[in-house]
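Shown next, in structure tokens, is the structure this report addresses.
All protein chains but one are shown in place.
Here is chain A:
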Amino acid sequence: MTDLTNLGIADIRDGVAAGTFSAREVATAFNAAVEKGRPLNAWLVETPEHALAAADVADAARASGDLKPLSGVPLGIKDLFCTKGVETTAASGILKGFVPQYESTITSKLFGAGAGMLGKLNMDQFAMGSSNETSAFGNVISPWKRNDGGNAALAPGGSSGGSSAAVSARMAPGVTGTDTGGSIRQPAAFTGISGIKPTYGRCSRWGVVAFASSLDQAGPMAKDVRDCAIMLEAMSGFDPKDATSLDLPVPAWEKGLSGDLKGKRVGIPREYRVDNMPAEIEALWEQGIAWAKDAGAEIVEVSLPHTKYALPTYYIIAPAEASSNLARYDGVRYGLRDLPDGANLQDMYAATRADGFGAEVKRRIMIGTYVLSAGFYDAYFTKAQKVRSLIVRDFEQAFEKCDVLLTPTAPSAAFGLGEKSADPIAMYLNDVFTVPSSLAGLPAMSVPGGLDGQGLPLGLQIIGRPLDEQGVLNAGLAIEERAGFTARPGAWW
């Protein structure tokens, strides 16, 4: 029964409904894959009993004709989502031992739709990173290897690196991710899977450990576009507990899927042709343009003039919001407390935070504290929010000429663990293509386009108008249908 782990979400849903296999068989197969995949360090907590219990409910529901949209589908949950009774640390030492007393809205919705949980997925600490190397619980190892005969351990991308590794290593048919500046799309691209960040406000942030609240959005990562659509439908919807949740109906995205792009205009932003972009990524982009044309789309060149300022804007706004959000970790209410002998309350705060936060988290809190401090607020934070307005305006003007944008997802294939971790700015630059749409709150997805010369996956990104997830998914499907991407890593672990 091991080949059940090759199935995606739609296949499992339909197979359970048809009685081709039982939900228990599916959960058992994935639980075994999770256990076998431990060398990849993708999971922080394994919850096989949760997956089995949901499977048994699904099998009973089939018998009584009461199946739900995700009945029988076991999922991995990024450790940024609070899960009732299951340790949630955001991969940080400061939350070690934290057991939420409540369920995040997203996981409530997924479990309510019949899904089970295989476990909690490793990630960059507080979602701050692009390689999963800032986790307090060790690196996630990508299941992919270069075809050069070497054995270099590669990054699965980040911050949702456990999520991307779990799907590409066939330890889960689908997983939750979160995306603040590219944390769903870049890891999806690095591991040859699909992932979508919906419009800001589609998915409730309630119960998601906060990083940068004006940017954080949850979304699904899965084997293909259809599976992403299915999961996103289950995750989306109005939540009165999140002040920025959008009070809008959830479209039937799966039903609306169509890879026919006739009458659609696909925009190619000229500023995304950055210096030093590998020729293979240029070539894949050209290939993606050809696929879009083949699907019936008209190609139009557009301009997003403030693209080069998106990253510095992001690295003011995100740390500023993080420094404020992470002020809550004080050693009083939850998580770690470090109380040196004779320490007063202020000493306790400072010692706890020094001990509990990793280096990258401290770096970003310090930057955020500085740009918000008296005398610098206007020069940095207000300036960045003004530039952010210009970035939003760029997209608005581009979308007068086109329906979706097509770009590469990342400026490189997966890099080796340790290759970029010594230089924060080199790491930040990896998000050059994903950050602008995050700053504008737009729906955007990555789909696999092909392999580079070293046998590593490369992704193409589609960015859509606000609330046009359907347009994004459809363009993604058009590319998926033409790319015919079937490569997957050998199970060396």
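As a working rule, a residue touches a chain if its C-beta (ideal position, glycine included) is under 8 Å from a C-beta of that chain, and two chains touch if they have at least 3 such contacts; residues count from 1.
Simple rule for what comes next: contacts and distances are computed from a predicted model.
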UniProt lists the protein of the undisplayed chain, choosing from "SSS family solute:Na+ symporter", "Energy-coupling factor transporter ATP-binding protein EcfA2", "Cytochrome c oxidase assembly protein" or "Aspartyl/glutamyl-tRNA(Asn/Gln) amidotransferase subunit C", as "Aspartyl/glutamyl-tRNA(Asn/Gln) amidotransferase subunit C"
The listed residue (A:252, A:290, A:390 or A:491) that touches the chain absent from the view is A:390
Considering the complete complex, of A:30, A:190, A:380 or A:433, the missing chain is touched by A:380
Absent-chain interface residues of chain A come out as 97-99, 101-103, 199-201, 214, 240-241, 243-244, 246-247, 306, 309, 312-313, 315-316, 323, 327, 330-337, 339, 343-351, 353-354, 357, 362-363, 365-367, 369-370, 373, 379-380, 382-390, 392, 424-425, 439-441, 466-467
